[in-house]
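Have a look at the structure below before the remarks.
Note that one protein chain of the assembly has been removed; the remaining protein chains are unaltered in position.
Chains: A, B and C, in written order; residue numbering restarts at 1 for each.
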């Protein structure tokens, strides 16, 4: 049994298969993968890694299993899955996930290959655990998979608290000890026990506040979009493909970007924090549906059009269209009067949070600092935006249509 | 300049009129008035006082004034008002406020008499400050009164953080440093500056979570109702009137309750934490409007009826009907695109929180532990409740109509 | 099993005999006994009680028992002792302990009568636990008594962290989780396991810093001396004896002091925080040995002499002579290379801390604010102090013989 000191959960005891897994290369790699990717450019203290987060998730899973009375091989499987759940993350975590998925078909929780083909598989087999089954748990399959990946998983409980601790933004400070103690199973569903509607709501509110303030902070989005674009160029070179990027750590990726002629300009910008600026920032309703649904190719073409019209290099334009606002929150379940209740059906807050999330949706066009004006105007034309007000250059001069235009900005280093 | 160590804000520097006010009897009395009254029976660490809270409010007011660039006499007035804002609280803070108001016509922020007639008035005059004007600020009058008592006042910022620190419930952990820095005046209204919709929403969410979990926890409500009832009996005795209770501290009140024959049974129960239990617990929609609007006299009669039908002493019944759910939240204002926006008009969350608040409303009938069954049945009849399901004795056996029946209970010591 | 939210340890689960003990009057009384007595007059946030501390000690004992592998009746006894260990504290905790000991022969850990004669005894017997044996554990008897009362007891681990949390003074922030995990028994002695010399030292350093800054802060000492003197007068009245004071709570004592003619002046001073001031403050070496060893009677006579010479009322003089510096720290034990080592024999820090402690020793003479000068001069003569420099009135004007004259003062509200 090894004891590890953690800045969030204090002492974490690691035993059984987890202790052996700790010493494998793929788990140690997580020490060099930033938990929040480029968010550290906004919140300078946010240098925490997927490794400490994985230890935290392991710890909370262990506490939850204890509270649920799950023991033996079943529990050992869940603990292994908890420790390994982020093994599939590429450098900078979610930042390049979509890009790699386009090329490899894999998301960060598709880890069968990593469990079966690597030394991790050996360790699991030594402990009589089936790698494919662990991979299934990580993908959220089966009753116990909900503990690792689901609406009420311990992953979320750890990251909210940990991200709050390291960014300094208090909104993620949930009552995770209570959450873990109140988990129970009802008809095979992981739910919160009687009397926990507010506990469940508090988890949703924490995420609702952390998302715009931290995870989708405009500056983090810009730097992430730039990193994604640079990585795309990198894997277009003959030497590096998407599968190899997936197994890199942050050091590998940054150093590849620095050494590759096609990406060294980006690397220099990243190192100096000399980021693109917003030229246009448009709300959901002001963005044509065709643009919201545009695929990768289409977006590339639109960027080229904007670049041409604004007379800038296409490499200096990023068109950043987020996915549709997610509805994922709505399935949290809570026991009430002995019955399983879907939070989304009963809590007016859930609906409101969903609406608020949609309201926060923004499409952005980013470019170099001295071209924001002409790129902004070109983008309005090319993209067919129906209001001019979204031009960032205008926003301080006149009454703007949106309440929360720049709201998250003020939290960190200004652009 | 005196420096005081505070467990929430670390070092608080107190100078000017505030330093002299510190040494007055009415301010020192606040050391012996529990910030959260009977909440300490649920959260044993919640023994903090109105004194430390008043220091905290003074400190945040000082920071806000600094950030707003307000100086001189104007600022000194606000600082005095901040330190004095709770001077009118009776023992156990809000617990007996309604009762005393019925008898004296005064709420805790009606403090003109306390500022004018006591040594506080002398200190204010020595510093060339008009006591009546300070009283006005405490009542929220004028532009700067909003800093002390308003939607975005520093009072709330302090108590949320402080109550979280002392109860251990993390929900109140707001970003108070940011809030204080982002305050600004627009057309005489205290608002949050551009880019703070989420900051404003976070304040509302913190309150929305703290209220049922802490402030209106069912056990705190029961003990508060019992204390209120006992205090009512106390002021019905010839020796003690409502005005004198208002100037007591917690020691005075508890010791008066112990020594008065009419209230010693309550005092003994309080000391042993031998509280009444819920016999009925009904939601807003299940409670007849006539009952929700019943005045003090009517409630007293209903209690007598229930007592008679259940064959218990009227002193063993409390009918606890809260006020209508408040709409007060809806007036928070935020700057957006240069215009003042009322948060309630723009944030779907505000509406949702208001709905959630209404949903948490509960009417309760409390009695001694061994009479809950028959009192419950009697109350359903007498009060004309249309569902039986609200009988607490039934609730574990069958599917109940409400989601969050006992939800706040689990947080603290069970009944 | 009841779960209680604590501001220091978060959730505390209370089961078995402890859960039943919670509901007894003597345990509930601890809710109304201030953990740090008059320290709250220096640190306004320090309103925590013996009740929450007792829960904390219970919690840490439970963790330690778990880590040590102690189960069954033996463990249940220790848990009961941990919860009950402070049951013998009088109002304001240690403040009047010596006084009551002089009259009753009992210290706060002499609790046999409280366990045997009260409802606590009934609860213990229902759980087949022998009250006298529990009382023995509380007094530190037997191998397991060391967990409750000894050099490395969980009492100290809780109070250091809790007092730090509530005063805001960070010095008590020890690594209590590690301490509890590293406890082990060697030849019947409770020791820290291999590799914990620094862990042990950290505990001593925390106390060494908390003592002058918090526990023996000059202003806390003055107010404690005043309270002790007033209580002495109280038990000299016919109605109240020392044994009854021992069972009072803070409310009882304060209200008795307010209502008794001989003590109401003190009560008024206490309520207004209008405390005596130091007239003389002398170091150990400057205080004649005869004075350091003087008994209660002798001190009373010296006070009368000083009062006469200075023409003040004897009730306005307090001569405060602390006990000899304690050597208690020296017996902490740690495993090293398989052998039990006494920390005091090996750690130069222990010796240094002991020296530092002796250096902090101060004898004080306190009186009303406007008499400090003449009382100071009279005291120097009457007590035969050989330096004048200890007159507080002189100290700001000239180079003083001691380094740390007023050092702790600055931490809290100034005198």
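One rule holds in what follows: a contact is a pair of C-beta atoms (placed from the backbone, for glycine too) under 8 Å apart; a residue touches a chain by one contact, two chains touch by 3 or more.
As the structure is a computational prediction, the values presented were derived from the model and not from experiment.
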item: Among C:15, C:170 or C:384, the residue in touch with the chain that has been omitted; value: C:170
item: Among A:252, A:316 or A:373, the residue in touch with the chain that has been omitted; value: A:252
item: Residue of C:6, C:86, C:201 or C:249 in touch with the missing chain, whole complex considered; value: C:201
item: Touch residues of chain A, complete complex, unshown partner; value: 2-8, 10, 22-23, 25, 28-29, 31-32, 40-41, 43-49, 51-52, 55, 165-169, 249-252, 254-255, 258, 271-274, 410-414
item: Sites on chain C contacted by the missing partner chain, in the whole complex; value: 169-171, 173-175, 178, 182, 193-199, 201-202, 205, 209, 212-213, 334, 336-339, 341, 346-349, 351-353, 355-356, 359, 395, 398-411
item: Contact footprint on chain B, counting only the chain that is left out; value: 3, 10-11, 177-178, 181
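Assume only the chains that are shown with their structure count from here on.
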item: Per Cα centroids, the chain farthest from chain A; value: C
item: Chain centre separation in whole Å, for chain B relative to chain A (CA means); value: 39
item: Between chain C and chain A, distance of the C-alpha-averaged centres to the nearest whole Å; value: 51
item: Chain B and chain C, separation of their C-alpha mean positions in angstrom; value: 34
item: Multi-partner residues of chain C (at least 2 other chains); value: 3, 10
